[in-house]
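Dropping a structure here in structure tokens format, bear with me for questions.
Of the protein chains in this complex, one is absent; all others appear in place.
The block that comes next holds chain A.
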Amino acid sequence: MFLIYCPHCGEYREEEEFQNRGQAHIARPLDPDSCTDEEWGNYMFFRKNPKGLHHELWVHAAGCRKFFNVTRNTATYEIKEVYKIGEQPKVVA
């Protein structure tokens, strides 16, 4: 079970307080109506499934209810960094 640092609360808390919301940095197209089916399909359905470093969106659901990003190694489960929405990861594959 993970121990996750919430960048908003400034504390390590148990995984039970958090929810994983999938891949991070999936920006909603600014003009959905002009997206082709392929562009919209990519936004809607296509996600990475890497073995190794992955940037994920998490929410401190049973805490401050804030969303933030986590860089996690999906093979070893190491959390390499957490960073706020709008920021870019420092640890990249």
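Definition applied: a contact is a pair of C-beta atoms (placed from the backbone, for glycine too) under 8 Å apart; a residue touches a chain by one contact, two chains touch by 3 or more; residues count from 1.
Everything below uses one rule, namely that contacts and distances are computed from a predicted model.
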item	value
Hidden chain of the complex, named as in its UniProt record, picked from "Formate dehydrogenase", "Chemotaxis protein CheW", "Sarcosine oxidase, alpha subunit family, heterotetrameric form" or "Putative spermidine/putrescine transport system ATP-binding protein"	"Sarcosine oxidase, alpha subunit family, heterotetrameric form"
Chain not shown, touching residues in chain A	1-3, 14, 19, 21, 27-28, 31-33, 35, 37, 40, 43-44, 57, 59, 61, 65-67, 73, 75-79, 85-86
